[in-house]
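Each remark here refers to the structure printed beneath this line.
Entry: subunit A
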Amino acid sequence: MNASAVVFYILSAFILATGLLAVTSRKIFRTAIWLLFSLTGVAGLYFWLGMQFIAAVQVVVYVGGIVVLIIFSIFLTQQSGKDLPSPLRRRTVFSALAACIGFALTCLLLSRYSSFRVKESDYDFAPDMSISAIGNQLLSTSEHGYVLPFEVISILLLAAMIGCIVIAMKSKPGDK
Partner candidate 1 sequence: MIPVLLIVIPLVSGLLGFFLRSEKTARGWALLSSLVTLAVTLWGVGVDKTSPLLQANVEWLPDLGSRFAVGLDGLSLILSLLTAVSFPLIFIATWRDQYKRAWNFYALMLLSQAGLLGVFVATDALLFYFFWELALIPVYFLCSQWGGERRIAATFKFFVYTFVGSLLMLVGIIWLYFHTPDHSFSMESFYKLRSTISNSDQTWVFWLLFVAFAIKMPIWPLHTWQPDTYEQSPTATTMVLSAIMVKMGVFGVIRWLAPVLPIGTWAWGDTVSVACIIGMVYASLIAMKQDDLKRLVAYSSIAHVGLMALAIFATDQSGMQGVMIQMFNHGINILGMWIVVDLIERQFGTRKISQLGGLATKAPGLAILLVIVALANVALPLTNAFVGEFLLFSGVFTSTATQYNVVFTAVAMLSVILSAVYTLKMIQGVFYGKTNALTEKAVDIRLNEKVALGVIVVMIVFIGVYPKPVLELTKDAADFILTKMNYK
Partner candidate 2 sequence: MNAILLSAVWGIVMMFSGIFTTSKTAIRNVAVVGLVLLVLGNYADMIGYHLMTVNVHKMLYFDTFGLLGNLIAFGSTLLYVLLSGRDMEKVGHHLAEYFALIFFVLCGVAIVTTFNTLLMLFLGIEIISIPLYILTGADKRNLKSNEASLKYFLMGAFSTGLMLLGIAFLYGATQTGTFFIDDLWSGKTAVTPLFMAGLLLLLVSMAFKVSAAPFHFWTPDVYDGAPTVFTSFMATIVKVSIFVGFIRLFDEAFGDSQEKWQVFVAIIAAATLFIGNVTAVFQQSVKRMLAYSSIAQAGFMLLALLALNGVAKEGIILYAAAYSIATIGIFAVLIRMKDYTFEGFNGLARQQPVLAATCTIFLLSLAGIPLTGGFFAKYYMLSSVVATGHYLWLVIFAVLCAAVSVYYYFRVIQAMYFKDGDGATEAEPGLGFKGLLVVLAVIVVVLGVWPQSLLGQLSRLIYTW
């Protein structure tokens, strides 16, 4: 077992443990915080894989964005200090069932594709995974450039922004 493997197992154990705590905690605020740790662990895993870009996205979007949003909404709605009511029996059963099926599907796919790994020789041709390369390709107009989806995403964001304004803007008094 080399150092890399040790790091991997530590990270995995961290993700699993915090994930488990997130599910089992009876206080909703703590659940959110455990989720935060779990997601950070996943980001760590990406770093371990050498995928800095995805790791950064993971931190920015999930840790920085979504969990913060969750915490906000908890503060706005729930009394965060109180214990949650224990879940319904039926719901527990179905959740467990769904988890089992998901696990089984993952196992099935993994077992079928366990031989699917990048060959050593491929490393020579492996695309450059650095952030600058990704950025270049995203804006490139060449054969494998992604400038079109990039522009389309900007329309999407514009639409979303207008939508937010429509929803959030206060109606003028006297108007309908």
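Side notes on the structure shown:
The rule is simple: contacts are C-beta pairs under 8 Å (C-beta built on N, C-alpha and C of every residue); 3 or more make two chains touch, one makes a residue touch a chain; residues count from 1.
For anyone wondering why these and not others, all candidates are chains of the complex that A comes from, given by their letters.
This structure is a prediction, so every number in the text was calculated from the model and none was measured.
The candidate touching subunit A in this complex, chosen from 1 or 2, is 2. Interface residues of subunit A, counted against candidate 2 in their complex, comprise 105, 108-109, 112-113, 141, 143-145, 148-149, 152-153, 155-156, 158-160, 162-163, 165-167, 169, 171-172, 175-176.
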